[in-house]
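For this view, one protein chain was removed and the others were kept in their places.
Letters A and B name the chains as they come in the text, with residue numbers starting at 1 for each one.
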Amino acid sequence: MDTLLYLTRRVLQALAVILIVTIVVFCLLHALPGGPARGILGPQATAGQIAAFNHEQGLDRPLPVQYAYYLGTLVHGDLGTSYTLNEAVSRLIEQRLPKTLVLTVLSALVGLLLAIPLGMWQAVRRNKPADYVITTLSFVAYSTPVYFLGLVLVLLFTQTLRWFPSQAPQGDTLAQVFADPAALVLPVVTGAASMIAVFSRYMRAATLENLSEDYVRTARAGGARQGAILFRHVFRNSLTPVVAMLGYYVPVLFGGALVVEQLFNYPGMGLLFWSAAQSSDYPVLLGCVLVISVATVVGTLLADVVQRIVDPRVKAGRA
Amino acid sequence: MNILDIEDLSVVFTTDTGDVPAVGGVSLRVRPGETLALVGESGSGKSTVALAAMGLLPGNARASGRVTVDGTEIVGAGEAELAGLRGRTASMVFQEPASALDPLTRIGRQIAEVVRNHRPLSRAEAAREAVELLRKVGIPEPERRASAFPFQLSGGQRQRVVIAMAIANSPSLLIADEPTTALDVTVQAEILDLLRGLAADSGTGVLLVTHNMGVVADFADRVAVMLRGDVVETGSVEEVLLRPTHEYTRRLLAAVPRLKVDGEGGVPVGATGSVTGAGEASAPVAAEAPAPGDGQATAPVAAEAPAPGEKPVADDEEAAGPPVVHLRDVAVRFGRGPGAVRALDGVSLDVRPGETVGLVGESGSGKSTAARVALGLVPTNSGSVSLFGTDLGRARGRARRALLSGVGVVLQDPVASLDARMSVAECVAEPLRTHRRGMPAAERRERVAEALELVRLPRELARRGPRELSGGQRQRVSLARALVLRPRLLVADEPTSALDVSVQRTVLEVIAELQDELGFACLFVSHDLAVVQEFAQRVVVMRAGRVEEQGPTMSTLLHPETEYTRRLIAAVPVPDPVAQRRRRAADRTGATA
Partner (left out) sequence: MTAVLHTTVVAEPVAGYRLSLRRFARNKLAVAGLAVVVLFLLFCFVGPLLYSTDQTHTDLTQVNLAPGGAHLLGTDAVGHDELGRLMYGGKISLLVGLASGLLATVIGTLWGAVAGYAGGWVDAVMMRVVDAGIAIPALFILLVVSAITSPGALGLIVILGLVSWLVPSRLVRAETLTLKNRDYVLTLRATGGTHGRAILRHILPNSVSTIVVAATFQVADAILLVAYVSYLGLGVQPPSTDWGGMLSAGLTAAYSGRWWLIVPPGLAIILVVCAFNAIGDGLRDAFDVRGRG
């Protein structure tokens, strides 16, 4: 299949997904006490004000019409106004998103760089003590609530060893965030832990599957040594399905950021969301959901495109 | 000195269910320049012997005994020592070209890698060598093709690449494990020619593992026959194939379907010693094997016997009623837009009551799709499909189900054909449950038991699960299910292709006898011309989604009208080394003429 056709189809699919997300968010918005009017006028608005606003904004019109209107405001980047912070939601997210991205991208990088070699090593040492130990550890890492892990790390590295501060870097600009790398260590490690667990399992499974493929036997029959087989052939073939999983992991990363930011008091979108949840600041909550969902859709799209570049078979529409 | 010397080799596999012995005390030798064929049915251990000779046995295998390749001991050797040997002294070609190459590495690189594993060449030099090797194995435009990925090549070309890797360092021993089994016959012939040429040029010893007696006759100098982990007979190819001494070898050879070909008088005709009377509309399948020890087994015994296909097909007026299957100008496209594949293109064919029509062709010819169209499983883009005179496309709901209740189906895969979660009785009873809902349980049990007896399976099997049965038994259960409603049409899509020849023979016999008894028509899809020749009155040859030619089996397969059918027939190797040598020579002169 030709690349342009593929891209078009894939982008259309992504748009359809985003459309469905907006429907979900729209429904939630209407499920709110007071509906979207309160979302814009704020919790102090009287019933009369709300009714007037509803009429003025056409919110007493049929739902599909309102949905069309809602889509219109979204297209213009209007996500409503925060109840408590008295600022446009889009502006708030604009300020906070880059910081969350720094945290999630760093966590993902650290996670992958550790998980991939770990998973391969486990596959090679399958059913040996090292494999069992790492498997058990990754189960534990996956099963530990992020906030519990963070707490334990803080107790250990801040209170007892005093290596790293318990607060993430503060400040509004990215420069300020990077100015204090030691303060980033605990948040990034906490965020990366479950990713290491999940992706080392993926990599282990993919490597094992590839090691039993016929082409490995062909390579051995040609006199290739174990190391060459592993790094020249198995590694690349195992990596592609793992890369494909990355897109689906974006929402999990954001979920982790939500807790990590709250725990380490890191002023990103997660913290914004958390405080909005405490104060029932619905426009902020739904605005964040929308932005993160779009980020996920874009993430999966990118993962697919990357896979298409890495794996020539996908390009031919076979894999 | 022997290039390969196997002395008392035994291999045991450790599995979930305990130790399974695969090879028990095998001794073999291959001399430089000779080809030894190792033949046997599935589970005989022949592939295990081949892997043991390369030191490539899987981790759960334990080998004992002695295997020496060019003087080096393989059993118990370290991985480093083996790596130095593999690809240089001994090389291997595998069965499945689709998966034998790394899908993400360009083929030129994969070949160059084997070169550089054993010779201190620069990357550029190795790449040049890879191109030369591609040229040697007959890949067109090797410079360009070297940078192709495996998925961009056809199955035959991929197998050529695997061969290029195998001969990259001019090994003294080449082990080929079913090298042509996954390929079409015409491609098989090309690959065998290539291997023969390469071996002859370089004096390489070849260990050829195969189940196909035609391939053996075409290629081997000597033959070793394996049965359940043991070598039961060894000898020259003429001795073993023409004058077998062991009981098992004789039975095996008798079960091989032989393609009758037109040509010089001496062309052997297979084991069709006794043929069902031509008067009946049934396919004759050899009811008896040739007498043991009959050296003349391949003499033209049955040449005068009225072969089934020669029976003049009943006049159209005489044929009772409308055709059971009627395809008119059927076209099927898979996918949409510019990437769409024309799976069928203007296909018309009829199956008349009681007759067997063989649908033959190579992979991708559309033969299976045509059968599935007749069953209503694949929607058509244009054309019409009728079953028993009723348009299948217009029938809906209950009417459609009633129409389809007159059809029995047997498909290729013995494992996937039966739901492993059901008992044999439930599998066979399924059509009764769909079409005879009111039937009392006792009567249903009786009908199931009858159907099992019909296909010569004991009633007691009804309680078992499909997993407990062998492949041949499973296919007979499928047949019992297909026949439990006494259908007017049986559609069989490669029903015996996954089976060993001896089992195939039994299943085909059962089908033929039941057809005699019950009088159903049969649409028989097969890639195997010899089977179709024995089995069908009429044959439809398909190629690339079109009907190439059709007609009475004997005249079509003995005197094909199109060049394609002629090539198809010429490519089938016959299991007689003398005849096969003559055919090859004839084919070559024919090709150059």
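Just so we're on the same page, contacts are C-beta pairs under 8 Å (C-beta built on N, C-alpha and C of every residue); 3 or more make two chains touch, one makes a residue touch a chain.
If you're wondering where the values come from, they're calculated on a predicted model, not measured in any experiment.
Chemist: Would you mind spotting which of B:P257, B:P431, B:P560 or B:P575 touches the chain that isn't drawn?
Modeler: Once the missing chain is taken into account, the touching residue is B:P431.
Chemist: So one chain is hidden, and I want to know which residue out of B:S27, B:Q152, B:T181 or B:S202 touches that hidden chain in the complete assembly.
Modeler: B:T181
Chemist: Sort through A:Q170, A:N265 or A:Q278 and give me the one touching the missing partner chain.
Modeler: Reading the full complex, the residue touching the unseen chain is A:Q278.
Chemist: Among A:Q49, A:S90 or A:T144, which one is in touch with the chain left out?
Modeler: A:T144
Chemist: Hey, which chain A residues sit against the chain that's not shown?
Modeler: Missing-chain contacts on chain A: residues 13, 16-18, 20-21, 24, 28, 31-33, 132, 135-136, 139-140, 142-148, 151-152, 155, 159, 198-199, 201-206, 245, 248, 251-252, 254-255, 258-259, 262, 273-274, 277-278, 280, 282, 285-286, 288-289, 292-294, 296-297, 300.
Chemist: With the missing chain put back, which residues of chain B would touch it? List them for me.
Modeler: On the chain B side, contact with the omitted chain comes from 16-17, 42-43, 95, 178, 181-182, 211, 363-365, 367-368, 372, 375-377, 400-405, 407-422, 427, 430-431, 433-435, 465, 467-471, 474, 478, 481-482, 485, 491, 493-494, 497-499, 525, 527.
One rule holds for everything that comes next: only the chains that are shown with their structure count from here on.
Chemist: Nearest whole angstrom, what separates the Cα centre of chain A from the Cα centre of chain B?
Modeler: One centre to the other, that is 50 Å.
Chemist: Quick one: which bits of chain A touch chain B in the complex? Just the residue numbers, please.
Modeler: Chain A reaches chain B through residues 1, 5, 213-215, 217-226, 228, 232-233, 236-237, 240, 310-313, 316-318.
Chemist: Per the contact definition, I'd like the list of chain B residues that touch chain A in the complex.
Modeler: These residues of chain B touch chain A: 54, 56, 79-80, 83-88, 91-92, 94, 96, 99-105, 110, 113-114, 117-118, 149, 151-152, 162, 165-166, 168, 337, 339.
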